[in-house]
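And now, chain A:
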Amino acid sequence: MTLRTTLIASTAIAFAGAAFADGHSPMKIGITQNNVGVDSYQTTYEKAFIAAAEANDKVESVVLDAGGDVARQIAQMEDLIQQEVDAIIIWPTNGEAVIPAVRKAHQAGIPVIVTNSNIAEAGFDFVKSFSGPDNITQGARSAEIMCDKFKDMGIENEAQVVHITGQPGYTTAIERAKGFEDRLPEVCPSVTVVDTQPGDWNREKSQQVMEAFLVKYDDIDGVYAGDDNMGVGALNAAKAAGRDGIIFVGATNFAVGYEAMAAGDYWGSIYQSPVDDAEAALQTAIDVLSGADVPFLNYFDTPKITQDNMGDYTKPVF
Partner candidate 1 sequence: MKPGTLSKSLKSGAIWGFIVLELIFFSIAGEFLSLSDKAFMDWENMLLLLKQSAPIGIIAMGMTIVMVNGNIDLSVGATFAIAAIVLLDSMTWPIFAGLGDWVIPVAWLLALAVGAMLGALNGFIVWKTGVDAFIVTLGSMLGYRGIVFMFNGEQPTSHLNWTLVDFAEAEFLGLATASWFLLGVTLVIWFVMAKTVHGRNAYAIGDNREAAVNAGIRVGPHMMINFAIIGFLAALSAVVFYSESGSVNPNDGQLYELWVITAVVLGGTKITGGAGSVIGTFGGVIAIQLLRKGLGHIGADTSTVNLVIGLILIAVLILDRQLNVKGKEELKV
Partner candidate 2 sequence: MSDPVLRLEGIVKTFPGVRALDGVSFSVMPGEVHALMGENGAGKSTLMKVLGGIHQPNEGHIFMGDEKAVMAGPLEAKAKGIVFIHQELSLAEELSVAENIYLGELPRKSFGRVDWSTLEENTNTILKKLNVGFDATTRVGDLSIANQQMVEIARALTVDAKAVIFDEPTASLTDAEKSVLFDVIADLKADGVGIIYISHRMEEIFKITDRISVLRDGQYQGTVNTRDSNEESVTQMMIGRKLDLSRNASHHELGDVALEVRGLSCGKLYSDISFEVRRGEVVGFYGLVGAGRTEIAETLFGLRDPSGGQILLNGEEVRISSPADAIARGISLVPEDRKGQGLVLGMNCRDNMTLPQVDDLKAGPFVAEGAEIAIFDQYRDRLDIRTPGWKQQVGNLSGGNQQKIVIGKWLSMHPNVLIVDEPTRGIDVGSKSEIHKLLRELAAQGYAVMVISSEMPEVLHVSDRTVAMYSGQIMRTFTSDEVTEDNLIQAISGIKSGQAA
């Protein structure tokens, strides 16, 4: 059975280049997303992906959502293999747990593209390409934004920072936290991270965490939040407590973060567009299927955005 699928699939791939180039039969691209609806980044991503696929008449797409559940994602991988799609894009719920499922697709001759957050190295052999932001770099850049601001303010030798992380266990949360915590001591060795708690990508949860931090610590100079949703939650807590002068830095610039920045309350973030993310993933898949040469790590750029340069960027739609 496995042999048969492999044969069919590899035959399909063999003809793929020629067939797609002619534009006769459309490419069937399946995607399994992490957890649509948990925040508007993923929703916007899903919409952008569908829009991009519809705009391209050479592409047909099957869009699935794992709802944050590894088991469901693996089942969806199996479904896509069984449906004999031409390529699979996966936004992993767990960068390691999906490796065997990715291997299965690979063995069935279906190229796999990882999107948004990468799978672990052990799976690289079975993947054509990764397309997405570099979360570790993002974390590092947030550290730099914060450090630069502290230096401007002249408090780089005494500043105390609290860190609110994303949902425990998610790759993006882990990588950003790692990037931030590794980079901060390099650029600002005297700044201390006094406390870390998860805010679960949730504005309300983050607000509660920050409220407790504010009671616990009289001196908080900076807050790093794993995304702007949580950052704004922390900002709300600080506002309510009447604590001024705290530097807020986040990531994934949401509309709320952009607005808070415009209002002068929020210092900086990382500009990451789900539309770019989705379009890059789809394009990577198309490139792979068309036989084009695709780099293995296909990062799209996620620049720093602060109050100083925010005029260069449009307000995010999500």
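The set was built so that all candidates are chains of the complex that A comes from, given by their letters.
Everything below uses one rule, namely that a residue touches a chain if its C-beta (ideal position, glycine included) is under 8 Å from a C-beta of that chain, and two chains touch if they have at least 3 such contacts; residues count from 1.
Remember, it's a predicted structure, so these values are computed and weren't measured experimentally.
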Given the candidates 1 or 2, tell me which one touches chain A in this complex.
1
Which part of chain A faces candidate 1 closely enough to touch in the complex?
1-2, 28, 36-37, 46, 60-65, 67-72, 74-76, 78-79, 82-85, 93-101, 103-104, 120, 122, 165, 167-170, 173-174, 198
